[in-house]
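Every protein chain of the complex appears in place save one, which is left out.
Here is chain A:
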Amino acid sequence: MTKQVKQIDRVVIRFAGDSGDGMQLTGDRFTSETATFGNDLSTLPNFPAEIRAPAGTLPGVSSFQLHFADHDILTPGDAPTVLVAMNPAALKANIRDLPRGAEIIVNTDEFSKRAMAKVGYATNPLEDGSLDAYNIHAVPLTTLTVDSLAEFDISKKDAERAKNMFALGLLSWLYHRPTESTIAFLKKKFAKLPVIAEANVAAFKAGWNFGETTEGFAVSYEIAPAKLPSGTYRNITGNLALSYGLVAAGQRAQLPVYLGSYPITPASDILHELSKHKNFDVRTFQAEDEIAGIGAALGASFGGALGVTTTSGPGVALKSEAIGLAVSLELPLLIVDVQRGGPSTGLPTKTEQSDLLQAMFGRNGEAPVPIVAPRTAGDCFDAAIEAARIALKYRTPVFLLSDGYLANGSEPWRIPAVDDLPDLRVEFATEPNHELEDGSKVFWPYKRDEETLARPWAVPGTAGLEHRIGGIEKADGTGAINYEPANHDFMVRIRQAKVDGIAKDIEPLEVDDPTGDAKVLVVGWGSTYGPIAAGVRRVRGQGGKVAQAHFRHLNPFPANTAEVLKKYDKVIVPEMNLGQLALLLRGKYLVDAIAYNQVRGLPFKAEELAGVIQEVIESV
C-alpha cells in the first residue's frame, strides 16, 4: 500500500508523559532531526521542579513542545496540532491546550482503570466520546515496544523504557525526519551498555516501521526545509549559546574567564558547560553559596580575569551586597540571571521576566548597573559578548538577564565567524598615571578616563601600582577613604554618569515599522521578542498597522528611546511580569505606556498578543 504524503508548511508537536518517560530526550532528538533536515524551529520544554514526581499524576507530567516550519518562525507555537500522550495524566494535563481537530497519539497500554482514576477520569476518554473533536490514534506503544524487543536479552522493564524511542520512530516516520543522527546518538549514549543501545535503536526503527505499515496512519507529512539566510547552522539552546558567548568573550578579550557559581535552576547548565572548557583558560568554581560564587568571581576580576557569576532570581537576592561592592570597586563583572518565576522559590523550572527591577534597583545606595537582555536562544551568544564588552570597557558589573524559556528552548543558530566577533581586548594599567605638585609620579586608582569615565584596571603583580580599594566611599582620584559631603555627592553622580554614558556606545533602538505610519508601537525586552514579533506579523497579515521595537539594553536605555516613544500615539508593553519595563518607561519618559502582563510561567501566545494589539489599534 502506498500511503498518501501531504505537503504542509508547519507543525506544532507536543510530547507529553511522566517525568520518567524520557519526554525531554524524545523532544531533543526530534528537534535535532528537524534541525538537521533544515526546518526553522522553536522549542518549549516544560517540566516539573521535582526530579521524579509521583508516577501517573498531573504534577508529574513533563512535556516538550516543538514548532517547525518551511519558513522562519518566532515561537514554539501557541497550540500543539499534534499531541503525543504517554499516559492518562499527560492527556488530561494537555488536552485543553489543543484546538479541535488536533491529532492525538495515545499510549493505550497506560489507560488502566487505576491510572485513569488517579487523574480523575471516571470513564475511559478514548471510548466515552469526550474526544470526538480530535483525531485519536490509539496505539499500544508499550506492548508494541516490548514485542519488538523480544529477541533482546534485557529485562521487561528495560524494554518498556524504550517506548519513548518507539514513539520517536513513529513521529519521525510521520514527518519524514532523517534518522541517522538519532541512531548515532543512541549508540553513543549507551556506549557502555551495547545491548541497551541496540534495543533502543531497534525500538526506534520499530516505531518507524509501525508507521509505515499500520492502517492507523494513512497519511504522512512533508515540511520542506526553510529558506533561512545563507550560512552554516546548528541547533542551540539559550544556556548553551550563553556559555559559548562567555567563552568567546574571554577569547576575544584575551583574558582568562573565572566563573564563580552555585547550582540553581535554570542556570546550572551554564556552570556544567563552562566546566568542560578548561582548555580555553576557563576556570569554574562551584562555591559554597551564592555569595561566595560572586565573591570569588569578583576576586578573580581584581586579579585580571573576566569574572562571571551565574544564577537565578533568588541567587541575585543573595548576591546583592557583593554587586554593590563591585559597583564601588568599579571592576568588570558579569552577573548572569536566568530568570524564573518568583517571588522566593517560586516556579523554579518555569519562565518569567520579573527580575528587571531587582537588577535595576536591588541594592542599597545609588548603585547603577548596566543591564543587557538577549531576545532569542541564539541571541544569548551575542548578548553575553555585549555584556562582557560593557563590563570590560567601563569597569563595571553588568547584568545579563536571560530567562527559563530562552535557557531551555532551542532554535537554529547561524554560526558566526570568530573573526567577526568584537575585539574585547583591554589595557591594564602599567605605570603611574598622576603627577603630584612636587613632580613625583603616583598611581591614582580612581583617576578616570575622560571619555568613558572608567578607572584604570591595575592588577596585583604590577610594580609601583600597589593600591587599596574597598566598599567605603573613596576620594575622587586617589581612592583614599573619604567621608566628605561634597566628595560623596560627586562620586555618586560620577558613577551614575559613567553608566548613563554607555548610551552613547550602544546601538540605537531599532523600530520595525514597514509602512512608516503606524500609530501603535509595541515594545518589549528579553524573551518576549518571538511572541511579540509573531503577534505583530498576524496583525499586519490582517492589514493592521503596528510598529515593533525591542530593548537589548535596559540600563541605560538607547539614546534615541525618547524620540522613538513619542512618535506613537499608543505604546504597548507586553511583559511576563506585572509591568516592570512599563514602570521604567513611564518614569523616565513620561509615556502613558499600556502594560499587558502575564505571569503564568509560560511564554506569551502570538494570537493573544495579536488580539491585544488589534484592540489598541482600534481604540486609536
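Everything below uses one rule, namely that a contact is a pair of C-beta atoms (placed from the backbone, for glycine too) under 8 Å apart; a residue touches a chain by one contact, two chains touch by 3 or more; residues count from 1.
The rule is simple: contacts and distances are computed from a predicted model.
Per UniProt, the protein behind the absent chain is "2-oxoacid:ferredoxin oxidoreductase subunit beta"; the candidates were "dihydrouracil dehydrogenase (NAD(+))", "2-oxoacid:ferredoxin oxidoreductase subunit beta", "Transketolase family protein" or "Phosphonate transport system ATP-binding protein". When the whole complex is considered, the residue among A:127, A:289 or A:507 that touches the unshown chain is A:289.
Of A:59, A:216, A:464 or A:514, it is A:464 that touches the chain left out of the display. Among the residues A:155, A:230, A:344 or A:542, only A:230 touches the chain that is left out of the figure. Contact with the chain that does not appear here is found for just one residue of A:126, A:300, A:429 or A:534, A:300.
Counting the whole complex, the residues of chain A in touch with the unshown chain are 32, 35-36, 38, 181, 225, 227-235, 244, 247-248, 251, 256, 258, 260, 277-281, 283, 285, 287-289, 291-292, 295-305, 307, 321-322, 324-325, 329, 381, 415-418, 460-472, 480-481.
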